[in-house]
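Moving on, here comes chain A:
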Amino acid sequence: METIQSDVVIIGAGGAGLRAAIALAEADPSLRIALLSKVYPMRSHTCAAEGGAAGVIKGDDSLDLHFGDTVGGGDWLCDQDAVEFFINEAPKELTQLEHWGCPWSREKDGAVGVRPFGGMKMKRTWFAADKTGFHLLHTLFQTSLKYESIRRFDEVFTTDLLVSDGRVQGCCAIEMRTGEMLQFQAPAVIICSGGAGRIFPFTTNGAIKTGDGMALAYRAGVPLKDMEFVQYHPTGLPGTGILLTEGCRGEGGVLRNKDDYRYLQDYGMGPETPLGETVLKTMELGPRDRLSQAFWHEDKAGNTIPTKWGNCVYLDMRHLGEEKINERLPFVRELAKSYVGVDMVTDMVPIRPVVHYMMGGIHTDINAATPMPGLFAAGECACVSINGANRLGSNSLTELLVFGRRAAESAIAYLNGAQKPAVDTAAADRQAAEAEGRIHALFDRKDGGETIAGIRDAMADSMESGAGIYRSEELLKDTTATLADLRKRQTGIALKDKSKVFNTELTQTLELSCMLDVAQAVAVSAFERKESRGSHQRLDHTERDDTTYLKHSMAQYRGEDAPAIDYLDVVITKSQPGVRDYSGAKS
Partner candidate 1 sequence: MSERQITFEVLRYNPETDDKPWVQTYAVPCQEEWVVLDAINYIKDHLDTSLSYRWSCHMAVCGSCGMMVNGEPTLSCKAFLRDYKGNTIRVEPLTHFPIERDLVVVLDDFMEKLTSVKPYIIPKKEKPVEEGEYKQTPRQLKNYKQYTMCINCMLCYAACPQYGLNDEFIGPAALALTHRYNLDSRDGGRSQRQEVVAQHEGVWECSFVGACSEVCPKDVDPAGAIQQMKIASTVDWYLEHLMPWRGK
Partner candidate 2 sequence: MAKSNKPIVWGLFAAGGTISAFVAPVMILITGLLVPLGVFGEDAMSYERMTAFLSHWIVKIGLLGIVILTLWHAAHRLRITAHDFGIRNDSTIAMGVYGFAGLFSVIALFAVLAI
């Protein structure tokens, strides 16, 4: 087994991983940086983000307003110290990206333009047409090519963390083109492996978003925090789950039910705003959880439109006119045309809520550090708790930048710290050999009649039915039981593909086991939280309960058993829990 020595290993080369790598390379050119990714960096799912990235720059806006929107949007489950840090750093990071060449959309005088976004009181979302994440990712990736100290390992699939003495010591991974195991020894590891939307059947997330990094940390003993908070995005294309950005509503698109009625006014987000005029934080610019929940009620009331892909409502953009649509949302127009055959200039687009984002993730503190010495995490896989119970759109791209850099700085501080952490190479070698043995054993499994697709679909269906937009004790009981069963049944998958080179059956098997672990953490956390907050809505506990649950859930891995759930206090600095008000009355 080849061993690669470095100072910092980064697992994942999406927005967060690349930002961390660049920060390391800039801070100290002598650092040896290993950047691992199971796909080429520019394939990372950050490329799919459309709408934009939030950061305060305009005169009429303020850091306090961004803070208020974020904390309220998160239903007060955010750690307010982290939010404050995040909001302070956001404009700097976005400007830095501008200096690196990101093609931000501009105002007439050449200043960066901002657009309105759901749940934000001010226009503060920087955007690059409707391909913000794409441009962000490619800008970071291309900029990273400048630094020779960033050693990339593309299409290298991480399977295990190496941990000894309670500290992380590196990781091991399969080089997909050879099928060989590689051992990465390093005193510091940053996980930036993205989300896990694929545990649901209907998601905007790409095939690679299988929660691998979350599972790695979880299995190594780091708790997963607030996993029950899963964001549904209200406007997905039926069938494929392709996202129509929130920018659609930001630019003035409206939602209608089967009677052409703008139903959001019935769900505390009214009064109805005039067509073509958007009022921030009301109606279509309400937060995602509320909009998705409204859909659920409309569907139950029989007000949705049946299509061959299931029930839908309409997104109406017609009043915006062709010119504005082409200028601001060209990509979205193209997507709707290709995938559902509708031109939004002349027709309404069928849409429905779709799983989009994991608020929860690897537990980290404000420094992007996990409880395990040497292990850091940033991006969607992590939960620093700036998103609370519901992320505001356009906060997460900024989060990648702010906490990607923060993780890098913390890693450097750790490396230079008093203990001068070193790798116990003997222990690492031993663990890596064990990990390799486990992979080899997968090839020899007996056929128990199970298939990857079978177990994956069963998992996703049970997540949708029990841990979807609305949850209840009964539904969740079924789901947790199913998941526990599926975790056992996965050992009955026999690999038909015995070759080493680019064996995607092998990687899919590994991804499936990560997804099952993560799904179980989601379902069990949801089961234990007997209140409704943000994206977590219980039919049997419909109110928010700040006395018992103004706390983060912490799912602790317990091997083959279901996780144990503990709670951790939320950090509150200046905003006491209040009412989330998205009616036009106030503000």
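The candidates were selected such that all candidates are chains of the complex that A comes from, given by their letters.
To be clear about the criterion, a contact is a pair of C-beta atoms (placed from the backbone, for glycine too) under 8 Å apart; a residue touches a chain by one contact, two chains touch by 3 or more; residues count from 1.
Remember, it's a predicted structure, so these values are computed and weren't measured experimentally.
Peer 1: Looking at this complex, which candidate touches chain A: 1 or 2?
Peer 2: 1
Peer 1: Enumerate the contact residues on chain A facing candidate 1 in the complex.
Peer 2: 39-40, 42-45, 47-48, 92, 95-96, 98-101, 103-112, 131, 134-135, 138, 142-143, 145-146, 154, 177, 206-208, 239-240, 242-243, 308, 335, 338-339, 451-453, 495-497, 499-505, 508
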